[in-house]
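The complex is shown incomplete by one protein chain, all other protein chains being positioned as in the whole.
The chains carry the letters A and B, assigned in the order they are written, with residues numbered from 1 in each.
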Amino acid sequence: MTRTSRWFFLMAVFIYLYAPIAILVVNSFNSSKYGHSWKGFTWKWYDKLLDNNALMQAFWHSLTVGLLAASFAAVIGTLMAFSLYRYRFALKKAAGGMLFIVMMSPDIVLAITFLVIFMVLGIQLGFWSLLISHITFCLPFVVIVVYARLNGFDGNLLEAAKDLGAGEARAFFTVVLPLSMPAIVSGWLLSFTLSLDDVIVSSFVTGPSYEILPIRVFSMVKIGVSPEVNALAALMLVVSTILVLIAQLFIRKGKNQ
Amino acid sequence: MNFRFLAIALTISWLAIFVFLPHLLLVNTSLLTPHLEHLAVWPATLDNFQKVFTPLYLSVFLHSLELSAIATIICLLIAYPFAWIVSAHTSSVRAWLLFLLVLPFWTNSLIRTYAIKILLGKNGVVNTIMTGLGLWQEPMQLLYTEFAVIFGLVYLLLPFMVLPIYSSFDKLDPTLLEAGRDLGAHTLQRFARIILPLTMPGIIAGFLIVFLPAMGMFYIADLLGGAKNLLLGNIIKNLFLVARDWPLGSAFSVIMMSIMALMLLVYARVNHYVQRRGGLDDQNL
Partner (left out) sequence: MNKTLLMTLLLLITGAVQAEEKVVVYNWSEYVDDSVLEDFTKETGIKIEYSTFDSNEVMYSKLKLQRGKGYDIVVPSTYYISKMAKEGLLQKLDKSQLKNIRNLNPDLLNKDYDPGNVYSLPYLWGSTGLCYNADEVEPASVTAWKDLWDPKWKGKLLFTDDVREVFHMALRINGHSGNSEDPAHITQAYELLKKVIPNVLVFNSEAPREPYLSGDVVVGMNWNGEAVSAAQENPAIQYVYPKEGAVFWVDSFAIPVGAENVKNAHAFIDYMLRAEVAKLNTEYVGYATPNQAALPLLEQSTRENPVIFPPEKIIANGEFHRDIGNDALQLMHDYWQKLKAGQ
């Protein structure tokens, strides 16, 4: 391939990836409802979006679940990564295997396993079932990021802390935690986005009293032509781009340390 | 109660209750008898697996596998040259290209699917442009077809195919290629004998990461395929939420997990082989 044809290929792929999104953003300012042709600039879809109570409520619910799930996943995942890194214990291999299964299983299979366990345990579908399943499917990603970080640093640091009389807990909080913070933060961000984006698991484990954004958007999108969805898409695009940039910043910072 | 005990107990108990037990229950459910009112009841039976392989369901199952496979192969055909070209650039350009690749995938996937719906509609952008340029006599039916479903799957899953392939290109030792050239291998030979085998773990990893989710993305078929039962995910979702045949739905899920296990096995084998032959690290997954 010549140089030009290579660039041409790259461009074609990027057009494929960005054209649909560009159309959405442009249409979010189009006063024509069906977006087949340009009928003038307007902010009205954004106004309507903010007036859409059900959607805003779902948005807050999603944000709540996302923040909590990411935070719990970060805490539990860090402890898991630390246990797997530092201790020998029975079932250690099995624990690693379970995390691997969560990571590799198609979402639909995970969704069904969650549904089955909630039924058996008698947990009502709603906030708690959502939170637990979101924490669980985020866990492996936190563990991987934090484990890689732990693997990267000098094991002598921990031993030194212990020699100086620090207990396990103290060594964890004073040495391990600060050192792996960049990894934990990027794990947190990853979890937060995963949680916000999840459709498949949520549509199985969500309950009536706690509708979240992807489910709401799914029914809006199924119902069809509603320019508010375009406005929502444009807003979410901006927010997620900012989040990605922040995440990149943290990863850079982590690398430099 | 010390810290060590707490950390280990939390790890094991969480994974046992929310991962191991549910998977066990899923397998168990797939062996029960369906019941419209009580979902699944004893006695245990293999009927559900037999039912998957009756003509009624087998053709549906195979067709859904076929669609996911086509989408995966198209992903591969785009991703392979893409990853190759990207890996040939200097590291700062590479970082930018990869960043641009993953950026859209941080936007909600439903919203991106919706974007495709607008793109492909009868009065959508593609039809408007093609008829406007006079290339098509009249608007084509693109939306609600299998084409639209494949288009959507490729769109959503492409980055997942590029990244593992890219990472195996990244690890490719240029001296091997030079050695090949010195020994007189021409371009095609170098590709077939050196590049392709050494990037094979990346290809298989990509295949694994794309093919499995592609089978499950029911919302793509719902939105772009006209709510037809095109993907395994639609069948499973319908069996669970509409037809209430949990044992059969579980049987399909267990089969899906078996496919996953099989593919992991192949991956491990190939990786092992390449490691021995090419001295690469196992860091694709």
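Heads up, the rule we're going with is that contacts are C-beta pairs under 8 Å (C-beta built on N, C-alpha and C of every residue); 3 or more make two chains touch, one makes a residue touch a chain.
Computed from a prediction, not measured in an experiment: that's the story for all the values here.
Checked against the hidden chain, the listed residues A:19, A:119 or A:166 yield one contact partner: A:119.
Taking the complete complex into account, B:123 is the one of B:123, B:187 or B:258 that touches the chain left out.
Checked against the full complex, the one of A:67, A:91, A:166 or A:235 touching the unshown chain is A:67.
One chain of the complex is left out; on chain B, the residues touching it are 36-37, 56-57, 59-60, 63-64, 121-123, 139, 141, 143-145, 226-230, 234-235, 238-245.
Where chain A meets the chain that is not shown, the touching residues are 34, 53-54, 57, 64, 67-68, 71, 115, 119, 124-127, 207-209, 211, 219, 222-225.
Here is the rule we use: only the chains that are shown with their structure count from here on.
Taking each chain's centre as the average of its CA atoms, chain A and chain B sit 18 Å apart. The residues of chain A lying in touch with chain B in their complex are 1, 6, 9-10, 13-14, 16-21, 23-24, 27, 34-36, 76, 79-80, 82-84, 87, 89, 91, 94-95, 98-99, 101-102, 104-109, 112-117, 120, 132-133, 136, 139, 167-169, 172, 193, 196-197, 199-200, 203-204, 213-214, 217-218, 221-222, 229, 232-233, 236-237, 240-241, 243-244, 248.
Chain B meets chain A in the complex at residues 2-4, 6-8, 10-12, 14-23, 25-26, 29, 78, 81-82, 85-86, 97, 99-104, 106-119, 123-125, 128, 155, 158, 208, 212-213, 215-219, 222-223, 232-233, 236-237, 240-241, 246, 249-250, 253, 256-257, 260, 264.
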